[in-house]
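One structure, as structure tokens, below. Some questions next.
Other chains of the complex are left out, but the ones given are in their true place.
By written order: A, B and C. Residues from 1 in each chain.
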Amino acid sequence: MLFHVRMDVAIPHELDSATRADLVAREKARAEEIQSTGTWPELWRIVGEYANISIFDVEDNDALHTLLSSLPLFPYMKIKVTPLAAHPSKAG
Amino acid sequence: MLFHVRMDVAIPHELDSATRADLVAREKARAEEIQSTGTWPELWRIVGEYANISIFDVEDNDALHTLLSSLPLFPYMKIKVTPLAAHPSKAG
Amino acid sequence: MLFHVRMDVAIPHELDSATRADLVAREKARAEEIQSTGTWPELWRIVGEYANISIFDVEDNDALHTLLSSLPLFPYMKIKVTPLAAHPSKAG
């Protein structure tokens, strides 16, 4: 089941740079780990913004929330989830 | 080059049903024609809305505008284009 | 799987009253039919507005879109879907 997810990141500026670097490194590792399971098939950067647009493919709503809230940057992101359905004009 | 496109459709209610049916049929045909060229790789329905989220893969901005404005429903849609870039955490 | 759905109805004022009455009657019938299947467990009126807040319990995103777009008032409603997950503080 597909979901469209937009994540806007806002790490507080007062975080010291080591903590920030560690956070970003752990986010990258966790993102790659989730992608390796096939549940996060698409991930794009929005040009000019510290934000991404993603497609998730999960069992259900609870599975999606579990994935998103496992991201190390979760406390610093504004996340907007949009459920997707098949489109009648989608070419086979 | 990838673009994220959201289209919200609002066909005027006063259009007679034959005109509307013809419009929708031509939209579907044109959408399939564009998809067959590989420039419209993703097309999803937003659950509960007469709207879609799409990914376009085109040469440049002009090519994208030409495609979008060739859609029969173009005069009845609110379209929002967001340029996408590669994401550094995207798994290989 | 639970979804929170808000529907705001805006039937065009120029619709003649017989068509409108028929539309509203068919909406009521369809709403009761869906509720009888157990997929629409909650349905409330928002005080002062021609709008409702509903909870749907469905198999997946496609099932929800199929239900919502089967409503006779679908062309006249603005619908906003929010996916719900279990809350950790929910009492057993």
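Methods note: a contact is a pair of C-beta atoms (placed from the backbone, for glycine too) under 8 Å apart; a residue touches a chain by one contact, two chains touch by 3 or more.
Worth saying up front: this structure is predicted, and the values here are computed from it rather than measured.
Q: Of how many identical copies is the complete assembly built, when 3 are given in place?
A: Here the complete homo-oligomer in the file comprises 10 chains.
Here is the rule we go by: only the chains that are shown with their structure count from here on.
Q: Tell me the angle, as a multiple of 5 degrees, of the rotation that maps chain B onto chain C over the C-alpha atoms.
A: C-alpha superposition angle, chain B on chain C: 70 degrees.
Q: What is the distance, in whole Å, between the centres of chain B and chain C, each centre taken as the mean of its C-alpha atoms?
A: For chain B versus chain C, the centre distance works out to 26 Å.
Q: In whole angstrom, what separates the CA-based centres of chain A and chain B?
A: Their C-alpha centroids are separated by 24 Å.
Q: So which stretches of chain C touch two or more other chains?
A: Only 3, 61, 64-65, 81 qualify.
Q: For the complex, give me every residue of chain C touching chain B.
A: 3, 5, 12, 14, 61, 64-65, 68-69, 75-76, 79-81
Q: Which stretch or stretches of chain A touch chain C in the complex?
A: Contacts found on chain A: 1-3, 60-62, 64-65, 81, 83-86.
Q: Which part of chain B faces chain A closely enough to touch in the complex?
A: It is residues 2, 4, 27-28, 31-32, 35-36, 43-47, 52-53, 82-91 of chain B that touch chain A.
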